[in-house]
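Of the protein chains in this complex, all but one are displayed in their positions.
Note that the chains take the letters A, B and C in the order they are written out, and that residue 1 is the start of every chain.
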Amino acid sequence: MRLAQPLEVEDWVVQSMPDASPVKWHLAHTTWFFERFVLRPLGVPPVSEAYDYLFNSYYESVGSRHPRARRGMLTRPTAAEVVAYRSAVDARLAELEGSTRLAEVAEALELGKNHEEQHQELLLTDLKHLFGENPLAPAYLVEREDEVRSPGEATTMTWHRFEGGLASIGHDGSSFAFDNEHPRHQVFVAPFELASRLVTCGEYLAFIEDGGYRRPELWLSEGWAWVNAPGCAARRAPMYWDLDAGTLFTLRGKRALVANEPVCHVTYYEADAYARWARSRLPREAEWEVAAERCGAEQRMAETSRAARSHDANGAFMEDEALHPLAARRGAGIAQLFGDAWEWTASAYEPYPGFAPLPGAFGEYNGKFMVSQMVLRGGSCATPRDHIRATYRNFFPPSAAWQFTGIRLARDIP
Amino acid sequence: MRLAQPLEVEDWVVQSMPDASPVKWHLAHTTWFFERFVLRPLGVPPVSEAYDYLFNSYYESVGSRHPRARRGMLTRPTAAEVVAYRSAVDARLAELEGSTRLAEVAEALELGKNHEEQHQELLLTDLKHLFGENPLAPAYLVEREDEVRSPGEATTMTWHRFEGGLASIGHDGSSFAFDNEHPRHQVFVAPFELASRLVTCGEYLAFIEDGGYRRPELWLSEGWAWVNAPGCAARRAPMYWDLDAGTLFTLRGKRALVANEPVCHVTYYEADAYARWARSRLPREAEWEVAAERCGAEQRMAETSRAARSHDANGAFMEDEALHPLAARRGAGIAQLFGDAWEWTASAYEPYPGFAPLPGAFGEYNGKFMVSQMVLRGGSCATPRDHIRATYRNFFPPSAAWQFTGIRLARDIP
Amino acid sequence: MRLAQPLEVEDWVVQSMPDASPVKWHLAHTTWFFERFVLRPLGVPPVSEAYDYLFNSYYESVGSRHPRARRGMLTRPTAAEVVAYRSAVDARLAELEGSTRLAEVAEALELGKNHEEQHQELLLTDLKHLFGENPLAPAYLVEREDEVRSPGEATTMTWHRFEGGLASIGHDGSSFAFDNEHPRHQVFVAPFELASRLVTCGEYLAFIEDGGYRRPELWLSEGWAWVNAPGCAARRAPMYWDLDAGTLFTLRGKRALVANEPVCHVTYYEADAYARWARSRLPREAEWEVAAERCGAEQRMAETSRAARSHDANGAFMEDEALHPLAARRGAGIAQLFGDAWEWTASAYEPYPGFAPLPGAFGEYNGKFMVSQMVLRGGSCATPRDHIRATYRNFFPPSAAWQFTGIRLARDIP
Partner (left out) sequence: MRLAQPLEVEDWVVQSMPDASPVKWHLAHTTWFFERFVLRPLGVPPVSEAYDYLFNSYYESVGSRHPRARRGMLTRPTAAEVVAYRSAVDARLAELEGSTRLAEVAEALELGKNHEEQHQELLLTDLKHLFGENPLAPAYLVEREDEVRSPGEATTMTWHRFEGGLASIGHDGSSFAFDNEHPRHQVFVAPFELASRLVTCGEYLAFIEDGGYRRPELWLSEGWAWVNAPGCAARRAPMYWDLDAGTLFTLRGKRALVANEPVCHVTYYEADAYARWARSRLPREAEWEVAAERCGAEQRMAETSRAARSHDANGAFMEDEALHPLAARRGAGIAQLFGDAWEWTASAYEPYPGFAPLPGAFGEYNGKFMVSQMVLRGGSCATPRDHIRATYRNFFPPSAAWQFTGIRLARDIP
């Protein structure tokens, strides 16, 4: 609810593309998740029968639902009714506290919280897409006067070496994780190097100026078709860039490109083409996870103050309210592994060996999307700080760019 | 503004299909029309430079504009900002009163008022389409308890004979009319008969039950393709009908079909197929106008009280707040020529002999749409009472059904 | 069969767009028409049961059929099998000669012959579209060395005045005509002027060079959308023109534009925009027919020798084998009313007052297409000479350009 505070009611309603959802829908759907999977098993009657149809996202086993692409047609229930819905469900959940029946739904409660965290990020990225469509370029939050926009010297990108061999990746079950992070399993990884930070806008601009979007040899065939998609001029810069004006659109409005900031909102095609141009490649997800674990980064994630950004591996998170990736800090380690921008990996989203989806409707949460998507790692400036971890597997189709998706390079050791 | 009163802010924002516009857009565009064509020629500076781009509809000569199909993406300016825009322009227009410069813009002022009346109707039909999409089937106004829903005996349809010969149609210029109603000109009309009232839901149901939607011999080829359009089950009833439930959706919510009410929201294809099934045809627009003039209907349009409905030729108008066509009254004449439902004619929308579009941007008002559309006559239950006249030419593509479009039959005299 | 002689077997098979049909299909369908409507009523068994499905075009009352857009997928039956099919049906028809039963099918026989003539023209225009797609630009016939290509002085366009008043148009039933030409009926026509010849390529080039394709004020709204259709660069010249090279593609290969030749392969949108640019308009179909009858043109159509072209009203026909419109001859009258290029009229294709389609399947021949199409008059260089007459109504959607469609101007008399 706090995320929706800077908005007008009008902003709650509209869906700017089929992949995105209205703010109102996010707020209702996450509450519905608790109602449907926590309260209903305990026999609590629903607030409204109609909401099962309206706010189910993709759970086939739960029943039919409003078509995804038409979520923005629903001017009713109103924003106020959705707020009331959230309050009603919150109140019923509050009544549960201390109940002996809580154990029956503990797993669903924990999943519901993590699910809501995912939608916090989506609410922001979907809203950015909506505002980005508007010729008035509205700002979600006003621009901050602070140091991070200084176009000063970029941190030099360096390469960090990782030895190869048998390694284990995946979650060990000691705490919450999504089913797609299980089971922990062995992989063989050849020695590799990982870049010390994300690719910056300045570096990406050099790629553009070197004809990056006009040289088919740099692109996957599907990516080249995307660059030259019929119905519009050929693409020549990332989403939200205005190349001619030298500006980009952010959740704090339109402003000048900053050379040191990480490039974001790139598709997999663009990330892959950039890497080829830079004579390197994208990391495989096992490499990324091995690197993140060896950096010990995860342990230090517990630090919750904003000061935590001084740690090498952490970039900005949702709570930092930058709502845009920040320039990497200087430091000896690998920066920005967590936060700032999701990192496209070279790995397709596949089940881990031994993967078993959760039973029941929760089995639809992750497993059924394991085709035609690529894995992203590390979280972004719109990810809640506590939500991310080294084993976390995000996934999107290679053409998706409306998330805060960036580029980290890797390379083989000859 | 009064039309928007029963709505929530959320209802102002959304566009349910490319042909429809959001309530907010209608309110802003009609005001923009006055600002652009009345105030600007007098040197009054615009309220906002951006609004020229956002609220121009289709005036190529005025400049580029927001894509029609994306009008619903604009959550900003907000509803409140649009209301403020209307107030600001209204205030500037009020300042003009008594000014000697008023004469310079008199034509634009009059056109602006008629333009706004057209958008009053569109606001209602577009809103109906939006609400009709919503599984909650919201009502714009609550259902009235009154006599008109009684499924009692239908008025028997009778045929009225009109002699043929040379006749004049088109507007004589004695008062305001759109350019497409000019010039008044001679046509030769063969003798014909016109039905005494609109086709009713009960009659249309008989067509459906007789296999109307499954018999290709009743349909135009393009209509038959429309019935069987890929991507959905074959059509089998008019828009807003739920044939299995026996209900229809109205601006006052979902309710039972009433046999005596005029069928509406039919495409030209359906109107034409029904007429063929009924061994008759749709009237040509010259026939319709000749009949309307001979009935002397127009003169009696001046009566403004609701009681005016007792006049044969008048059905319900916007001011009657039925917002749905009403069953025809008994009477000796031809009923429902004006109001209740637009009547598809068998005439394509073409320029009259000698037609000349208005000079300048107003020349784009009507003339450039004179292809691939059919003429409709008579106004509907959503048309402002003073807006309609015997020479009025409305036009829509044959596949359009979201206006209050109905069927009046005609036939040749052998 | 003679039309197919210059072709390779490969050319018989392919369908270059849904509106076009393969040569093989034309040859089989026209034969099927005789088999289905002449032989079957007389009890003659079909050559192949499968052909009813494969070679029915659009007769719903006859049964289901192969989807129109997939006609080019049928590599079988082979060309040889289709030739054999034609021979078999021809032989059975020959056996009928002298039979007393011929009277029963006389109407179908006559319709079948006229139907075949229509497909002769379509075979040529569909083939032209196919060859026009091929980067090798194959020629159907080789270019002729003759006088008509000389880019000499164009015949000056003059205006011919026609008095207004009541007139009769439509066929009088004294000989064969399609049902859509009936009945002959009265119309009122205001005085008008008609251009002495078709618009030439040179004149059309002046329109292009004057920014014709970049000035929205010249276009119908639907036409402007067509010019700027997404998915390709904006249109800027007629079909088959290569504006940069100054060439056009004809059935005799690619060659230089000739200024004096009639422009052809224009859409209704282009014809209408050109007329607006030229401060005139397209003729209404009643005007065209009145002019053609007053010129007495039709009577003189009987002359069959190529010399007939010297008559003012006649241009080239299929038998002349120019297969492209020729420059108008000098003369006192109105040239090219018949032949050379179909003339877009400003009239939508509607039933004449009193129109009744033929009974049975033949009722589907013309009537069911009477919406969303425009009438064309006069025949073209691909029309068999005996096929055309002053009352003949051809019809195509306004976006169609692959027929030999040209422009004749008209204007009001003030």
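We take it that a residue touches a chain if its C-beta (ideal position, glycine included) is under 8 Å from a C-beta of that chain, and two chains touch if they have at least 3 such contacts.
Keep in mind it's a predicted model, so treat the numbers as computed, not measured.
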Option from C:Glu8, C:Glu110 or C:Asp210 whose C-beta touches the chain left out: C:Glu8
Subunit B residues that touch the omitted chain in the full complex: 230-232
Residues belonging to subunit C that touch the chain removed from view: 8-14, 16, 24, 50, 53-54, 66, 70, 72-79, 130-131, 133-136, 138
On subunit A, residues whose C-beta touches the chain left out of the figure: 58, 60-61, 166, 185-188, 190, 216-217, 219-224, 268-269, 272, 284, 346-348, 350-351, 353-354, 363-364, 368-372, 374, 398, 412
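Quick note on the criterion: only the chains that are shown with their structure count from here on.
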Taking each chain's C-alpha mean as its centre, the one farthest from subunit B: A
Subunit A and subunit B: spacing of chain centres that average the CA atoms, whole Å: 47
Cα-centroid distance, subunit A relative to subunit C, in whole angstrom: 58
Two or more partner chains touched - positions in subunit C: none
